[in-house]
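Beneath this line is the structure, given in structure tokens, with notes to follow.
A single protein chain has been removed from this complex, and every other one stays in its place.
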Amino acid sequence: MADYKPLSRKAMAERIARDIPEGWYVNLGIGIPTLVADAIPTEKEIFLHSENGVLGFGPAPDPEHIDPWLINAGKQHVTLRPGGSFFHHADSFAMIRGGHLDLCILGAFEVSAGGDIANWATSAQDSAPAVGGAMDLAAGARRVWVATEHTTREGAPKLVETCSYPLTAPAVVSRIYTNLAVLDVEDNRFVVREMVPGLSRDALQAMTAAPVFFEEKEYA
Amino acid sequence: MADYKPLSRKAMAERIARDIPEGWYVNLGIGIPTLVADAIPTEKEIFLHSENGVLGFGPAPDPEHIDPWLINAGKQHVTLRPGGSFFHHADSFAMIRGGHLDLCILGAFEVSAGGDIANWATSAQDSAPAVGGAMDLAAGARRVWVATEHTTREGAPKLVETCSYPLTAPAVVSRIYTNLAVLDVEDNRFVVREMVPGLSRDALQAMTAAPVFFEEKEYA
Amino acid sequence: MINKQVGTTAEALSGIADGSVVMIGGFGSVGQPDALIEALIEQGARDLTVVANNAGAGRVGLAKLLDAGRVRRIICSYPRSSGSVVFEDLFRAGLLELEIVPQGTLAERIRAAGAGIAGFYTPTTVGTILAKGKETREFSGRLYVLEQALGADVALIQAWRTDRIGNCVYRETGRNFNAVMATAARTTIVQTCGMTEVGGLDPEAIVTPGIFVHRVVHIPDGEAAAPAHLKKEEV
Partner (left out) sequence: MINKQVGTTAEALSGIADGSVVMIGGFGSVGQPDALIEALIEQGARDLTVVANNAGAGRVGLAKLLDAGRVRRIICSYPRSSGSVVFEDLFRAGLLELEIVPQGTLAERIRAAGAGIAGFYTPTTVGTILAKGKETREFSGRLYVLEQALGADVALIQAWRTDRIGNCVYRETGRNFNAVMATAARTTIVQTCGMTEVGGLDPEAIVTPGIFVHRVVHIPDGEAAAPAHLKKEEV
């Protein structure tokens, strides 16, 4: 059967980290995106923002150096890089909503070919879903990238023509990193930039619920 | 003629300072109100706010202790009391607009019996008047007191039935300290609480362009 | 001399009426005013509306307040998290009203109340079910949703250092909702890890000037002040 190997979550995070230019201000959503923090080399100055009021945080601390007052939005312990700063929630979301983040990386249940993202509620009937900061991030960041497995555990495509789950924001996603491929959202199409070795175009298409186009390129 | 003596500006400031309870947060407008800062005894803890981002400032410094970075909204040098703090303009006006000031004391061109205040423009045709923070203060503070001469230099009443100058805010003034009297604005009436010694009721009424009522009382 | 410090959490919480809107600061357990929440449970006010980012976890703190049946309605961004069992049970049983607000909109609505702004237009929720029933309006070619100020009767806050006139600083990510909620309540009650003398805080670094603070109670550093997720009983 398939003689390709999907990327691990860690490998996905490393793949994403490679594409973030030095100097960018970046917010990392919960899940795979969070792992990007640990994948950024210390010498590459990327400024990580977290909704709960910190800019310039660094990787997870050693267990013996945990600071209980210093967490990210996923409530995991982090560290502070030199030049980092603290602020309150309204100021934190002013940064997000005001378009000051170069990039936000989010997990997703579904992404549409038009760049719609659904990542907070699994049905419109779910009356107590937890939205957190996802909608502000999706609407506010200059760029939204998605990091997700290409399909659900059951094998259902997560890249779709139209989202079936309630939207987080319409038409905001510009790039998607899955465990199988890197895709741009361009002119309401999924455009594949790279795939894991050994994966066929037909196989990728079969796992994607919208037409995929192939225009391989390297990001600078 | 009159055998009464109008209060000096300094005496007016001292009279006002007596009525401000300890613990209040107070903003002082330009003119006579500014003088109140120097009239508050050091041991009485009143917290003075200025629009340009300082809470807890104190009296003017000695000439040899001027700090060029520390001014009030009237651009006069002030000092900082222990426990004072600095903030930016948006946060400063959040305090004002959010109703956190117990009191704002403003100068006025006119005050009406309904508590309207006009203190920024001398005609609607004046197309370049300087409004500054007056409208925010008048609309935002919990109480607005006015400190003013009872009449203009030409002897025209400043306490009127209806303001002829463009309003700063309608129906906000609750008390007026003039060089002749202290008056409350109650139920669309001027109610005189005290007068300078020797001034007759008729004389005060003659200098006021709306009916004045007399119900002397001491403020606690 | 002004002194906003009171001796006990009971004094700090006195007078909270049934039906009050109560804001509770913190994000997760960092900066959460645990002692004040406990005291609110003791105090006994019922029919409360709680504004907080989360809806509690485990059986302590806010979850315990919910469990005691004191809360009629909760306004938050992230009610369902690992351990939000009390919330889920009550909500499923129809015993708790819920208003879901995106986290940034929640922070901004609270800030608006503190700043005397009645409402504002935000791009967040445009094109989603959370914009349903709300006014949408175009500014410069982009759509925005009208959101209204959210104030409270009481805010329960945790600070790091405080003086007797109520000036507060926070510690690291403990600032979070605390500094915003402090501005938006008629009565702001601070649980502080440490008291300093007046003048002991850097005037350039004070985050919450005393103007926003009405009562302060000292819950010393150490076990009680450490974020709850590090306490033994919850690991």
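To keep things simple, chains are lettered A, B and C as they appear, and every chain counts its residues starting from 1.
One rule holds in what follows: a residue touches a chain if its C-beta (ideal position, glycine included) is under 8 Å from a C-beta of that chain, and two chains touch if they have at least 3 such contacts.
As the structure is a computational prediction, the values presented were derived from the model and not from experiment.
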Check each of A:95, A:134 or A:180 against the chain that is not shown and name the one that touches it. A:95
Out of B:34, B:148 or B:168, only one touches the absent chain, namely B:168
In the complete complex, which positions of chain B touch the hidden chain? 50-54, 67-71, 73, 75, 80, 86-90, 92-94, 96-97, 121, 124, 127-136, 139-140, 166-171
Missing-partner contacts on chain A, residue numbers: 22-23, 25, 45, 47, 49, 55-56, 80, 82-87, 93-101, 140
In the full complex, chain C touches the hidden chain through residues 108, 112, 115-123, 137, 139-140, 142, 144, 148-149, 169-172, 202-205, 207
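To be clear about the criterion, only the chains that are shown with their structure count from here on.
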Two chains share more C-beta contact pairs than any other pair here; which two are they? A-C
From the C-alpha centre of chain A to that of chain C, how far is it in Å? 29
Chain B to chain C, mean C-alpha position gap in Å, rounds to 36
Chain A residues touching 2+ other chains are none
Got the chain C residues that touch at least 2 other chains? 111
